[in-house]
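Taken from a larger complex, these chains appear in their original positions, while the remainder are omitted.
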Amino acid sequence: MNEQALRTLLEQVRCGGVTTETALQRLRLLPVQELGSARLDHHRSVRTGLPEAVFAEYKSAEQLTSILEAMLSQQNVVVATRVNPAKAELVCRELDGLCYHASARILTGNDQYIEKVEGGLITLVTAGTSDIPVAEEARVTLAQFGHATKTVYDAGVAGIHRILFEAELLQQSRVVIVIAGMEGALPSVVAGMTPAPVIAVPTSVGYGAGAGGYAALLGMLNSCAPGLAVVNIDNGFGAACMAAAINRAHDHKA
Amino acid sequence: MNEQALRTLLEQVRCGGVTTETALQRLRLLPVQELGSARLDHHRSVRTGLPEAVFAEYKSAEQLTSILEAMLSQQNVVVATRVNPAKAELVCRELDGLCYHASARILTGNDQYIEKVEGGLITLVTAGTSDIPVAEEARVTLAQFGHATKTVYDAGVAGIHRILFEAELLQQSRVVIVIAGMEGALPSVVAGMTPAPVIAVPTSVGYGAGAGGYAALLGMLNSCAPGLAVVNIDNGFGAACMAAAINRAHDHKA
Amino acid sequence: MNEQALRTLLEQVRCGGVTTETALQRLRLLPVQELGSARLDHHRSVRTGLPEAVFAEYKSAEQLTSILEAMLSQQNVVVATRVNPAKAELVCRELDGLCYHASARILTGNDQYIEKVEGGLITLVTAGTSDIPVAEEARVTLAQFGHATKTVYDAGVAGIHRILFEAELLQQSRVVIVIAGMEGALPSVVAGMTPAPVIAVPTSVGYGAGAGGYAALLGMLNSCAPGLAVVNIDNGFGAACMAAAINRAHDHKA
């Protein structure tokens, strides 16, 4: 029962075409399924303030192609994450207007529909060069969502002066995303240098005990610095969504 | 070498009391330690935008008393977390003007110095009643930091209608903190209902496999909902700091 | 907005006291919260077919007393699990009509309101004597829920003939709950001997590697026997609920 059907029902009650009890009966039976749906089933972008993005990891090239074709035609901004090069090539052969970001493993399109967000600056920091693909997943996602970003790559704690140089930028950022593998120590340092909320992203860079990002994840969860929260290992997209939610809240207020 | 000492040195250079080389020597040796310090060694609250808080877990009643005495006299807002009842009683016997929040296990004081933050509403949601102490740690901390909060306690997913009732509130919040133990599913549901950034706090409520908060933590890190980040198990204070950082950023802009 | 309020609103639409658009507005804003609630907010027992039970682990004696007092006066069957002896004693001092099952750590009351379920027999099997408290938690819960149970205690696999003696009983049961710690092997043996669904409950009995019930839990999850599912470690109450749900479904059909 969508809004139109509900209006019709109420009109019928008003003009006597349907009795109060009959209307009550229908409303009692259906509210969650249908009114509930009318309320909740808006596009997720309305409800959560985030554009739809396609998680392509488990989708075949064919499935991905048909989904993106629809998004392109509906004038939605396109973001498809976790697209490996082979899949990207197959999709791009079929569809025009897509751009493949190899490091980020993202396909984008319909950039003309990006709405600039009037928020602050989102700064992305990585500890090493091996962490850059995860950072790029976040950066490209944020760009498609309309957010301004800056990047500080390869500024890990074993050469601590590198991040100290960026103190000013960190102070000016609205949100800082810090991406680090190995011991995952950089977010603690950064969170001690800025009033901005820090989103820490552990990466699976590393080996031996704690490999697969576990050392970094545990380190970040145990950070002694306040103003920091964590997303899952290698989850650049998730960090981008959190940053966007923070920055949109910001935007919203203005 | 603080700013005054630096000015004096430069004056001496200017008037010839110190040679260029001598000044260079002193500046070359000391910059990080001292100029760096002049820049970095502001109170942490200036650098990170968060008031100082005392983590009392490993401190004796005596140590805690002397720290809080100093904070009270310096007209700082007082927040001491992880204070058990016995320690609280000992401290309150020594010092006037402290208030003990038993559920939150927090001692507060100097509330007259709280500066109201001009941000939005921070909503705290718990899945069960056993999660309330962690939520209270966050709520009391945020109150001392000057943020407005609302609470929705005991709205877990096994009775899904309970959180659905709060859809409006969730839509209006600037930040939502969701605290849940057991399977930790609530943050995913909430993040699907609001544009606000969601800070998920796993709690150690539960037993058997995944006890100690691990099931909840892993569930939250694996959330399929975007716009969500996680702090450590039972870390209500950490969630409050992240929320404050987000809300301050907001405030900052205005 | 409960059913009465909805009827009133529809009446007002019908008689023109409220315009269609106004009614639509109210219905659009509220359906999930209120109509949804009207639909969903029945007592959980109506929705899930299981009586309410109180999980007392994290509740103080005072809290537990006031909850049970209300349940007793509302003529609900009373089941409060995870009540340690000290808490039980305090509660029983305050309230009449409660019975404490020490091994099961359960408080029961209002037994006169138990409704017998017309289902089959639920058999509880334990591997050792140390597993009996968990079995008793399940047995007492099922008794309060109105189910018929039989018990076969101390029939572990190191003396395999003990369970073989019970082949007939296992064949006749509608549901079998098997409770085992240590290596947790018994559910596999039982599931190979009966057409009934087997609910496996690992217990925290044991020591060394795999202590805390992990060896038993993993063993049960890896069972090579079909027709078996698992609940959390020591979760006798959860096993009872699953068994009740199975047996009720049975009952329902008749």
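Note that the chains take the letters A, B and C in the order they are written out, and that residue 1 is the start of every chain.
Just so we're on the same page, contacts are C-beta pairs under 8 Å (C-beta built on N, C-alpha and C of every residue); 3 or more make two chains touch, one makes a residue touch a chain.
Quantities reported herein were computed from a predicted structural model and do not represent experimental measurements.
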Complete-assembly copy number [criterion: all chains share one sequence; 3 shown]: 8
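Note that in this section only the chains that are shown with their structure count from here on.
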Approximate Å spacing (C-alpha centroids) for the pair subunit A, subunit C: 39
Subunit A and subunit B: spacing of chain centres that average the CA atoms, whole Å: 24
Contacts with 2+ other chains: residues of subunit A: 39
Complex interface listing, subunit A residues touching subunit C: 3, 6-7, 10-11, 13-14, 16, 20, 23-24, 27-28, 31-32, 35-36, 38-40
Partner subunit B, residues of subunit A touching it in the complex: 39, 44, 47-50, 53, 119-120, 164, 167, 174-175, 191-199, 217, 221-222, 225-233, 237-239, 241-242, 244-246, 248-250, 252-254
Subunit C to subunit B touching residues, read off their complex: 29, 32-34, 36-37, 40-41, 44, 57-58, 202, 204, 213-214, 217, 232-235
